[in-house]
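Let me begin by handing over the structure; questions about it come next.
Note that one protein chain is taken out, while the other chains of the complex remain in position.
Showing chain A:
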Amino acid sequence: MSFNSTLAFGIAALLCCSDSATAAEFGRPATAEEIKAWNIDVAPDGTGLPDGQGDVARGRQVFEDNCSACHGAKGEGGFADRLAGGRGSLATDHPVKTVGSFWPYATTLFDYVRRAMPYPAPQTLSDDDTYAVVAYILNLNDIVPADAVLDRSSLPRVKMPNRDGLVPDREFSVITNSRQHQGRKP
């Protein structure tokens, strides 16, 4: 450890042990309203999904209005990534990684569309339209039927074709640290 970092940790230790230095001196409590506005991630079990719903037909319209210019009319790709097809290609010399062939969680598609798309105006689609366009992209990949309606209950239950295709690196498959043992008797 360098001198500088040793010094910094020394200062940190001093501050932590002094009752005058509390978290209140740095920052302020976040309000529930603030956390709700910024807490946009969606977990594979559906945690974080909003109310609302969308179907494939509405999703097709949302896609044509917001997505097809870059991703192609049927998600075949263009200026931006291909979204459909590619099943069975992952072990070949020319793998085609799409939502249908590669993405392991449907919830991640909702998360990504909501946080990052459409590229020129992210976080502008309504929750209903986000569910709808996710339904349309999944339908393009033959993962949900044409009459599918997705919401916070049905989306996490969608089984993606490559659900078991990712293998965690050995080093980070189980995370442990010495903080987990704090407060426990040795």
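Keep in mind that, in the parts below, a contact is a pair of C-beta atoms (placed from the backbone, for glycine too) under 8 Å apart; a residue touches a chain by one contact, two chains touch by 3 or more; residues count from 1.
Heads up, the rule we're going with is that contacts and distances are computed from a predicted model.
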I notice the complex is incomplete. Of the names "Ferric reductase-like transmembrane domain-containing protein", "Cysteine desulfurase", "Quinol oxidase subunit 1" or "Sulfane dehydrogenase subunit SoxC", which is the UniProt protein name for the chain that's not shown?
"Sulfane dehydrogenase subunit SoxC"
Where A:111, A:129 or A:151 are the choices, the one touching the absent chain is A:111
Determine and list the chain A residues touching the chain excluded from the picture.
2, 4-5, 7-9, 11-12, 15-16, 23, 26-30, 34-35, 38-41, 43-44, 90-91, 93, 95, 97, 99, 102-105, 107-109, 111-112, 115-116, 119, 122-123, 165-169, 171-173, 175-183
